[in-house]
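After the structure tokens below, expect a handful of questions from me.
Complex shown without one protein chain; remaining protein chains in place.
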Amino acid sequence: MRQLPDGRYVDEAPWSDDQDLSALERSDMDAPNWVLVWRKFKRHKLGLISGIFLLLSYVMLPFAGFIAPYTPNERSSDYLYAPPQSINLWHEGEFIGPFVYPTQATADLVNYRWTYETDTTRPMPLQFFCEGDTYKLFGLIPSNTHLFCAPEGATVFLWGSDRLGRDVFSRILYGAQLSLTVGLIGITVSFALGIFFGSIAGYFGGRTDWLINRVIEILRSLPELPLWLALSAAVPSNWGPVAVFFIISIILGILDWPGLARAVRSKFLSLREEEYVRAAEMMGAKPGRVIRRHLLPNFMSHLIASATLSIPAMILGETALSFLGLGLRAPAVSWGVMLNDAQNLASIEIYPWTAIPMLPIIFVVLAFNFLGDGLRASLDPYKS
Amino acid sequence: MVTPLLDVRDLSIGFGSAPAIVRDVSFQVMPGETVALVGESGSGKTITCRSVLRILPPTARIDSGAITFTAGGQSCNLLTETRRMMRQIRGNRISMIFQEPMRSLSPLHRLGDQVAEVLRLHRDMSKAKAKARVLETFVRVGFPEPARVWKSYPFEMSGGMRQRAMIAMAMVAKPELLIADEPTTALDVTTQAQVLGLIKDLQKETGMAVILVTHDLGVVANMAEQVVVMNKGRVMERGPAPVVLGAPAHGYTRKLFAAAPAIPEVAAPARAQPGNDIILELRDVSKTYTMRAGGWSRPVGITACHEVNLSLERGKTLAVVGESGSGKTTCARIALGAELPDAGGQVLFRPSSNADVVKIHDMNSEERVCFQRQAQMVFQDPYSSLSPRMRIGQTLTEPMEIHGLGSKSERREKAAEMLRWVGLDPSMLTRYPHAFSGGQRQRLSIARALTLDPVLLVCDEPTSALDVSVQDQILCLLENIRDRMGLSYLFISHDLAVVARIADEVAVMRQGVIVEQAPPDTLFYNPRHPYTRALIAAQPEPDVNRPIDLKLVAKGAGAPGSWPEPFRFEGIAVPALTELEPGHKVRCHV
Amino acid sequence: MMFLRYAIYRFITMLITLWVVSILIFVIINLPPGDYLSNQIAELRATGQAEGVAKAEFLRTEYALDRPIWEQYLIWVGMAPGPQGWYGLIQGNFGWSFEFDRPVSEVVGDALWLTVLVNLAAVLFVYMVALPLGVIAAAKSETWVDYTAAFVGYLGLATPNFLLALMLFYYGNKYFDLPIGGLMAPEFEGQPMSWEKVKSILVHLIVPTFVIGTSGAAAMMQRLRANMLDELSKPYVETAKAKGLGPAKLLAKYPLRMAFNPFVADIGNLLPAMVSGSVLVSVVLGLQTIGPSLLTALKSQDQFLAGFVLMFVALLTLIGTMISDLLLVLLDPRIRYGARGG
Partner (left out) sequence: EGPPPSESSFWKTEVQNGILPPVAERLPSEPLVVDLEAKGRSYGEQGGTLRTLVSRSKDVRQMVVYGYARLVGYDHNYELYPDILRDIEVEEGRKFTLHLRDGHRWSDGHPFTSEDFRYYWEHVALNRELSPAGPPQSMIVDGVLADVSFPDETTVVIEWPTANPQFLQLLAQASPFFIYRPAHYLKQFHADFTDKTTLRRAIKKARVRTWAALHNDRDNMYKFDNPELPTLQPWMNASGTKSSRHVFVRNPYYHRIDKQGVQLPYIDVVEMTVVGGGLIAAKANAGEVDLQARGLDFPDISILKKGESDGAGYRTLLWANGAASQITIYPNLNFADPVWRDVIRDVRFRRALSLGIDRRMINRALYFGLAKEGGMTALAQSPFFDPANLFRWSIYYPAKANALLDEMGLTDRTPAGIRKLPDGRPMEFVIETAGERQEVENALAIVTDTWREIGIKLIMRPLDRDILRNRVYSGLSMSAVWYGWDNGLPQPYTPPEYLAPTHQEFFAWPKWGQYYQTGGEVGEPPDMPAAERLMQLSWDWDHTEDSEARSAIWREMLEIHAEQQFGIGILAEAPQPVVVSERLRNVPDEAKWAWDPGAHFGIHRIDEFYYDDPFQQLTQ
């Protein structure tokens, strides 16, 4: 920069009139949208970790039987309410690989509880790829090989055993098969309906809106309680618990949509007045397109948050329903069923490990939350 | 030597990990002085201004530099000051008029509330006092009905009105430094003169300094003491206005100044040939809005336009100029069927010379789709007409997708091509709309409108945010397409020079009615209507030696009730539009 | 004016909907086989209480349970005369509760204000916790504040209400001497208000409020946070910043107001949730709210009681939706209640 005598400054660097094309990789330009989103998502560490955790959880589902040392309804009648056991590696300063100490139960008829004594003199190494009870790999292939199991004469209750001597750890793994799948169906149903009706009501307004709103009002003013009661009488008795639960979660979804629909509608009522929506319409975009491409993305954050929030509700929905005789029941295993068994003081104070199923729920829900947040952030145009 | 009020030194700003976009920018602002920031669209003017208030996008990073603000004997570096201090400074000592006022106002709050907030925040004023002050400012920025503005929501206002509200917000607290980022783009020249006059008054009154970003070299010539010319993020040349404007030293400056258009001196009027291939015709179009502002009280009706008759010939350009808020945008929207005219109004469209007439105000869905392919609009407010969550690539290909044109890669190619046409780089396709400069967005809007190869294009102030050289480029492009493909334009603008260049016919609007209509040559040769004359007189010229008297021209032609007898009218009891000479219509009592 | 017209129109719509809902409600409570009295008679027989049977039979004719269902409906609503003349909801008579053997209005009366109290406390809790936390979480997104808020919120969500209540009761009683269950110490019941009573109620409210409130608070917080994050990057926020607004006021006045739209839409749910939302919680926590009565009434098909409570909830829902619709129009000037196009 040079100062001229008349007091002005002039830039001296060589100047050209060409458009200088800023250097952005070409590949970037051709990358489809999801690649760009994925690149952004990768930078959201917590979201990424959560995603991986969930992925692993889901991948594990078909192999739950293999990983679990026991089958879900396998009872060890000599080990009722056994406390969690640790897997040790060193015995008296000596490394001998993973092993457990055998335990011995005695009924304490003074305090009426089971007490366990650990025999720390006899380390019993775990067995790997051993034979145990039969389960079905992928729900199809019968197999009886387990990743690890207890040695003869000992048990391996990583997270203790319950009232009937069933392994809590194994049950949690099996429970995941139901809790992580069937429960989510309800969310899908409710979201599909909620978004669909909410958006057409909000976008079209007028008579459509009126009609949908009345349906929403009516649906909402009919409390679910009597419906459940009626339903519990109407379900054919030879339906398995899973089938009943499946139907219930769908109905839960069907009943659940109005809340979301109203949120969507209210937002769309104002969004539809936005200039870019008008612009899209003036270009000839059909309502479906306007809703999908212009309106919904602007409500994505809310939707993602709502979806995450529905997950615990759906997983736990059955615990509330079982008050009405409708939840999942044995022999089906789900986290809700397990927690249902744990809903008493003894589980809190004396056998706290029976309430462990709370942990996976919290972990899964948090993972979904962070995943959702990562997704939201990577869809956010204002974030680089 | 006086310490400068604001001293920007070696400022470099970049986004994300990309190389810096603003590089080593330095300039000073003395108290009471006006510094004009001119330069190429996208050269970093807005970013520089925003960095003064430290209101930058979250992805921006400041690489180096210092911004020293000295007031009351104390100086501080605005880039490192605490947030608390910054809050003390923002709005109070330094205030800013954002470039895109339409987007910058909260849609849910009344304008009065938004403007008065500054006063209540920094001036500790009572509600009533603040209101009085705000209403007064409203009048000074050219609102005839300040009370209505006070309770209006932004979406009820025209583009220019929103811009004026924004100006009022920035000036109402009488700051020490005003940063005005293209404050008058949406204003007609008389209103512009009024606003500029107001700024000057305030400068005189309070010693306020101004950083004025503008593309209008006429405004620069009339306002600035200092000029900073920017290009590609660097300062090309800076110095006192007379020297820089008078004898530009830098190549870019010279190029820029050369591109400035001017209203031609018309020697003899050229008679237009009355054509008969009308592509678009507005017949007796009126539009009345009901204000939401009323709340519980009786709804108030606003007549946005009144019995507008326009016809656009195929392959020609019909320009509409006029007062801000006079209903130009409304007419444009009605012309494209985005809004329905009041009963009795008709909008007729003939897709090709021998095709049937389509009634735009009464289309079935089939006709609508067909029409929407052929007629496109460039919106006055490009920011809000671009979907914020769509990448530009998607936005540009969307029209083609909707109408099922081309394959995926063809569409993308076309989008890239369009960007090149409007002088943007195809690598920007993956960006979101917010990551563009105001002028760039305006060009995106034009590019999008062109992707479908329409036969009718409605341009609502398409070049207001463009520097003169880019504007020239865009106008050339438009002319080019028109000549090549027989495109017809309905062209709304405030810039009479642009209108003079591109239009085949000009309609002048005031208060919802057309007051004069003629081919540009006729009009500029012999403006008959007092309002037209006022407009022409108020157009600033890029010559420091021929300043216009802002005070005088700001008066414009005054209210219609004060016009000379043949033109005078009150309310909507207007005289008829009479053809004084062939092709020259004026609204007057003969 | 326009608004008033809209409000009146909306009110009439509400009445029509209410009528439709009343039919549905009646059908639903009569859906399970049997009715209260036949079940009652079965139960009495099963437990060998021969005498009660006569009484049940008496009630059956007294309350027209021997008539066809549609006739029962008309009598219940008050659109047809019953055995003892016009005596329906329209006339202001809510019927008789077989289960509690008292007029419905009496059964419900007490529970009603307690219900409102508990849920008001919960709603207040939700708003007091969720609003600031949601806003802070958004303003400080992806910091430890945000993560902690999410964790605590989801902890509350992922714990079954009953278990949570039990834990809070048990440890609360053990370490803080909190009372277990109920809404006030029993000796205060039926007593006039006094400072002691208020204190007792407040202490008793802690756990229920927390249990009912946590899930709501977590939900609201996360949604609010998401909506806020969307709004925070809008240009008008920058304008507000440029005015020199402080962070709290800025967030509250501009983005929060915008982000609130979906929640206003949900106000409709707030009122009915006050009654029905906490039914199961109330049942397990032993709160003397309307919830447990509803559940008992439904289980035992105590149809007039169930019908009344359901109608009441429905009315609240409808009023809530109406209010939220009106508020939406008032709060967001951009909303027009017209159809698309034009």
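Chains: A, B and C, in written order; residue numbering restarts at 1 for each.
We adopt the following convention: contacts are C-beta pairs under 8 Å (C-beta built on N, C-alpha and C of every residue); 3 or more make two chains touch, one makes a residue touch a chain.
Since we're looking at a predicted model, the values are computed, not measured.
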Among shown chains, those touching the left-out chain: A, C
Option touching the unshown chain, where A:216, A:229 or A:277 are the choices: A:229
Residue among C:78, C:103 or C:132 that touches the chain left out of view: C:103
Option from A:55, A:141 or A:330 whose C-beta touches the chain left out: A:330
Residue, one of A:57, A:73, A:118 or A:208, that touches the chain absent here: A:73
Residue among C:26, C:125, C:154 or C:169 that touches the chain left out of view: C:169
Residues in chain A touching the chain absent from view: 73, 75, 77, 80, 107, 109-113, 163-165, 229, 232-233, 237-238, 240, 322, 324-325, 329-331, 341, 343-346, 349-350
Chain not shown, touching residues in chain C: 32-34, 39, 42-43, 45-55, 57-59, 61-62, 84, 87, 96, 99-103, 105-106, 110, 162, 166, 169-170, 173-174, 180-182, 186-187, 189-190, 283-288, 296, 299-301
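FYI, only the chains that are shown with their structure count from here on.
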Category of the chain touch graph - line, ring, star, complete, other: complete
Whole-Å gap between the CA centroids of chain A and chain C: 27
Chain A and chain B: spacing of chain centres that average the CA atoms, whole Å: 50
Residue numbers of chain A (touch at least two other chains): 273, 298, 382
Touching two or more other chains - residue numbers and ranges from chain B: 58, 155, 434
Interfacial residue positions of chain C with respect to chain B in the complex: 1-4, 233-236, 238-246, 253-254, 257-258, 331-334, 342
In the complex with chain A, residue positions of chain B that touch it: 15-16, 18-19, 26, 57-59, 155, 231-232, 234-240, 243-244, 249-252, 255, 336-338, 368-369, 372-373, 376-377, 379, 381, 384-391, 393-394, 398-399, 402-403, 412, 423, 425-430, 432-434, 452
Interfacial residue positions of chain B with respect to chain C in the complex: 53, 55, 58, 86-92, 95-96, 98, 100, 103-109, 114, 117-118, 121-122, 153, 155, 166, 169, 290, 292, 294-299, 340, 383, 434
